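Every protein chain of the complex appears in place save one, which is left out.
Every chain is named by a letter (A, B and C) in the order it is written, and numbering of its residues begins at 1.
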Amino acid sequence: MRSMGRVAVIGASGYAGGELVRLLASHPEAEITLAGGSETVGKRLVELHPHLAGALPDDLTVEAVDPQTIAARADTCFFSLPHGVSAKLVPSVLETGVRCIDLAGDFRLAAEAYPEWYGFDHPSPAWLAKAAYGLPELFAAEIAGAALVANPGCFPTPVILGLAPLIAAGLVEPERILVDGKTGVSGAGKASDATAYAATEESVRPYRAPRHQHTPEMELYLEVAGGRATTISFVPHLVPAVRGVVCTCYALLADAATTTDALTGSLRDAYAGAPFVRVLGPGEMVDSKRARGANLVELQAIADPRTGSAIVVGALDNLVKGAAGQAIQNYNLMSGLPETTGLSTAGIAP
Amino acid sequence: MRSMGRVAVIGASGYAGGELVRLLASHPEAEITLAGGSETVGKRLVELHPHLAGALPDDLTVEAVDPQTIAARADTCFFSLPHGVSAKLVPSVLETGVRCIDLAGDFRLAAEAYPEWYGFDHPSPAWLAKAAYGLPELFAAEIAGAALVANPGCFPTPVILGLAPLIAAGLVEPERILVDGKTGVSGAGKASDATAYAATEESVRPYRAPRHQHTPEMELYLEVAGGRATTISFVPHLVPAVRGVVCTCYALLADAATTTDALTGSLRDAYAGAPFVRVLGPGEMVDSKRARGANLVELQAIADPRTGSAIVVGALDNLVKGAAGQAIQNYNLMSGLPETTGLSTAGIAP
Amino acid sequence: MRSMGRVAVIGASGYAGGELVRLLASHPEAEITLAGGSETVGKRLVELHPHLAGALPDDLTVEAVDPQTIAARADTCFFSLPHGVSAKLVPSVLETGVRCIDLAGDFRLAAEAYPEWYGFDHPSPAWLAKAAYGLPELFAAEIAGAALVANPGCFPTPVILGLAPLIAAGLVEPERILVDGKTGVSGAGKASDATAYAATEESVRPYRAPRHQHTPEMELYLEVAGGRATTISFVPHLVPAVRGVVCTCYALLADAATTTDALTGSLRDAYAGAPFVRVLGPGEMVDSKRARGANLVELQAIADPRTGSAIVVGALDNLVKGAAGQAIQNYNLMSGLPETTGLSTAGIAP
Partner (left out) sequence: MRSMGRVAVIGASGYAGGELVRLLASHPEAEITLAGGSETVGKRLVELHPHLAGALPDDLTVEAVDPQTIAARADTCFFSLPHGVSAKLVPSVLETGVRCIDLAGDFRLAAEAYPEWYGFDHPSPAWLAKAAYGLPELFAAEIAGAALVANPGCFPTPVILGLAPLIAAGLVEPERILVDGKTGVSGAGKASDATAYAATEESVRPYRAPRHQHTPEMELYLEVAGGRATTISFVPHLVPAVRGVVCTCYALLADAATTTDALTGSLRDAYAGAPFVRVLGPGEMVDSKRARGANLVELQAIADPRTGSAIVVGALDNLVKGAAGQAIQNYNLMSGLPETTGLSTAGIAP
């Protein structure tokens, strides 16, 4: 008989950490044996996330953690920490033999990209080189054998999934791709003045363009998956929503006569066996609301022959397929479990 | 080995019907064998509720139904139909031996109340008299043995649960109770001009006061549960939310010296074993957001000795504990299953 | 020829301060000659309130202020400061001969009420005793001659306006009135974690009950206006909106046979000449959205003869008729201007 996997969640107080806890609480093959944090040490998880009362052991409490404690109490460790913090902590935990899944951006890029895009020198290029990029639909084999998985960003997930098959098939050009992202406030990790209710209602605004740190992540993995050098200009926007990311990608068609049906067919072939990808048909339109609470990405592709453009749109719940759900999907692969264990594509609507 | 219960859902296209389908889709002891409707006949459930794609058989299609079809294909039938429609259809289904759970208001009151509060003469007083009121925390025994369960309204559920123990214990007076309700738009069952986004954002407004049809339902079951004649003035309000009901009840303390602790203790005693009721302690405040997607009611009681008042507040997700979740809780009781089968108190937040 | 009034706004960075600036910017008889603050000293008003760029002098900058500066540069001073701060500053400004309008709660109650409801001993009982309560529909004469006007709270404004005429006319009983308030987040003055977008969307929650500091304000001025001792139990709730207050008041009818028409008629008589009060007829329902941006309170009264209750509902924009607009209405009266100068009842919708 297999025993339950013992998992630690470090950084359990933010939005993504809370979603990890929510999903792990009902995962049939995992048990949260340790919750780690800093400012919230001593608080019970059900205080931090009162919507989970009843679903968690009432006395599960945030602890200050070190690698030895984690090694003693867990087989796998999820990290949901600010960028730059993970890079320092994760390697020491990996050295103890605990498998690690990092939700920050700290193990996603090449070492030389960190000063420019994240503002720090990477402290552990060796482990960085060994990390698998946790996009299971494209990199399942690497993930299954990895000690360290870098869970993708919320924007790169739909962009890479939507464009990689089309680039690989030679249907769209890999240079000069434009990506326009829209996100709800939970993508920011935690509350701030900029995401106050009074500031956010009726507000649509771009931010951090054109230097958002997800840009090189999209370029890198599209290049890996598509096989050709890729350049992306990316502008994210905040919209009045809590959850939900929609990325609209504009690329040049390699052949202006390519049809929407051909693009759609290419995506359908690519994700024929993927339980968490839904490719919409012509005439349908993605909707972030449908994916709320679900481990799901909706994709659609549209050919605009008039301008020779391909429009590829992806939608997901940034806290699930864009963060915690995908992390658990990676956990399942790393643990030899069916990929869908503890995950659902059913959203909550209306 | 027990076989899966075969259940029919009649009226599957509205908000509550969709939530029934969502919850039944993951219920381990029930299988939706029939979906019935009128205007949506021929549509697949996953078209009507695309957030459930993948969680339902792709070909489950709305059919026009009659009692014989229901009897041939289901053991239990849920009805999520407009008021007045259920009253005509349910009795003929009951005659076939199928157990029925009605989410409309058609089997909740005494026959003589229908002309005044619902605007029709009840067509089946005999079945009305046999219906159990489906508030499991108070009427589990009647529900377990019933052929017909009248699922409570979204407003009466927190009001009756919050006040009944205090009236029964003699802590608050049953006369001249004021109930102020707040609800999101999904309580209306389906979309209308009044609940358009442009009309609802930034809008708080009362409606149908003082003649809302949930008023006599609150009075009747508080009288049954509390043992004393009760009068209630009830004003519901629409607020800018999709889900969520908060009812704030104002009653006279029998003894002005009664404390918040005493009121809280009375509620805690009453619901000590109830898996879907959370009684908050002094200083905590209910929040409808915490219950979103969960089969849960949060209750709190506050003594205001300065005015001799008791303030009792209840919050729930109107589509779950206020409709579909409670219906499944009733189904579990009627089926001899553990009350919590297929239901969770974990909400989705933020 | 009359010269423009020189006005100072102290505390211009919060929500109410911003609304004061917005309304004063287009007031034909007032000119903002001084903006005062503490944390925002040195910032230009158009930086703090970028929605007002173009409507304000570009170089109007927040200054640290003292009474002498105010006296040298302004004839009238508006204070939009946290409770307890005004009480210390306003008297010294009054001593210089500048007329003052205070938007905090610091000059609304009797001195002995402050320790219990506001948590401080009032530092200036003498000025407190001279303050006029700035509800122009009831106290215009006092306001016109006052050196100091205490601008009412957002909740008390609709409650007192709705109930005072009915109590004065003997139509409703003044004891055991229940007031249920709903407010958007801007009532909190500025942003906080509790009013983050992620915390507020889909959340309805009571707060600070039964000890909200607006309670004694309602009681005091209903007693003054209605002539009889009044007790109120008040529960405010936060709803997902930026602006808007709706207060639903429940009182006993003196004669249970009193009709909605009689209550409505009494309110209409009371406010026949009031430009900023709209009394709705039977069948209409107040809506906070209609008043957004307008100096307007909507009132309606409903008799519930079945329970002997009167239901009186008032709606307004808490930043306008509930704060800044009312302050300017008071300014007009104090300055001998027509009451409606610079104020409009036209809201912005949808």
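Definition applied: a contact is a pair of C-beta atoms (placed from the backbone, for glycine too) under 8 Å apart; a residue touches a chain by one contact, two chains touch by 3 or more.
Computed from a predicted model, the values in this text were never measured in an experiment.
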Residue touching the undisplayed chain, where the options are A:210, A:227 or A:338: A:210
Residue among C:294, C:313 or C:334 touching the omitted chain: C:294
Which of A:241, A:297, A:327 or A:346 contacts the chain that the document leaves out: A:241
Residues from subunit C at the interface with the omitted partner, ascending: 15, 18, 22, 25-26, 49-55, 186, 201-202, 242-243, 275, 278, 287, 289-294, 296, 344-350
Missing-chain contacts mapped onto subunit B: 15, 185-186, 191-193, 195-202, 240-242
Absent chain, residues of subunit A that touch it: 176, 178, 180, 182, 184, 198-199, 201-207, 209-210, 231-233, 235, 237, 239-244, 246, 248, 250, 252, 285-289, 292, 302, 304, 306-309, 311, 313, 315, 350
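Just so it is clear, only the chains that are shown with their structure count from here on.
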Farthest chain (mean CA position) relative to subunit C: A
Rotation in the CA alignment of subunit A with subunit B, degrees, nearest 5: 180
Rounded Å distance between subunit A and subunit B, as computed from the means of their C-alpha atoms: 37
Interchain centroid distance [CA atoms averaged], subunit B/subunit C, Å: 38
Two or more partner chains touched - positions in subunit C: 198-199, 201-202, 240-242
